[in-house]
Every structure is written in structure tokens, then in C-alpha cells.
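Only a single protein chain was left out; the remaining protein chains are all shown in position.
And then subunit A:
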Amino acid sequence: ENGRCTTKLESMGFRVGQGLIERFTKDTTRFKDELDIMKFICKDFWTTVFKKQIDNLRTNHQGIYVLQDNKFRLLTQMSAGKQYLEHAPKYLAFTCGLIRGGLSNLGIKSIVTAEVSSMPACKFQVMIQKM
């Protein structure tokens, strides 16, 4: 039940991400490369959706990116203790879909997962799928 719920949330996020990226990139110039796209997600996209940028972007230059948000807005309303840690994934699922949908419309197929180590910080892992 819980798993299905998360999947639905992720697909909703996916749809919204696709729609959003379409509207954002209407007037922007073409992206240079994959890293350029990821930086766009971390800065412009994240700012428009969450009013702040991603705090830290790391990559192994082989298709894996880790986006770290130290004060993820969907989690800041919950208390910082351990009690809500098990519910955090539901809130992250939508956002994972958002990222995956955005990338999808920019021509990038990916798998996005998220983990919360300590509220309200969380990390999104993006694995680019070579088509």
C-alpha cells in the first residue's frame, strides 16, 4: 500500500516536472552538455520550485549526480527529530518525479532516488540512463 502510494506520487511529480520544464525553457538557449543541464536543475529549476538553490552538487562524471539540499522546503515544516523520518520518503517521491520529469523533457532518461539523513537535509541521486 505504501509502496504503491509512493509510486503514484512519483508519477504525479513526473508529469508536473515535464510541464514545468517546458514552460521554463521556452526562451532559454540550448544547453551545452549534461552537466549544464544538471546545473540548471540545481539553480534555476530548484529556485523556481523551492525558492532556493541546491546547496551542493557532486558527480562522478560518469552519469551519477548527487544533489544536496540542506534545508529542503517540504521537510522544514516537520520537526527535526527522528519521529517523522519514516514519513519523509513520501514527500521526497513527488520531488524525485519532478526531477525525472524535467530531465525527461530535456532528453535525459534517468532514475532519481532520495534519502534523508537528518531532517531537513536530503540528497537526491540522479542516475543517467544511456539510451
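As a convention for this text, contacts are C-beta pairs under 8 Å (C-beta built on N, C-alpha and C of every residue); 3 or more make two chains touch, one makes a residue touch a chain; residues count from 1.
Rule of thumb we're sticking to: contacts and distances are computed from a predicted model.
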Check: Which protein name, taken from UniProt, belongs to the chain you can't see among "GPI transamidase component PIG-S", "Trafficking protein particle complex subunit 3-like protein", "Isoaspartyl peptidase/L-asparaginase" or "Oil body-associated protein 1A"?
Finding: "Trafficking protein particle complex subunit 3-like protein"
Notebook entry, point to check: Touching the left-out chain: which of A:8, A:71 or A:109?
Noted result: A:8
Next item on the list: Could you list which residues of subunit A touch the chain missing from the display?
Entry: 8, 11-13, 15-16, 19-20, 23, 48-49
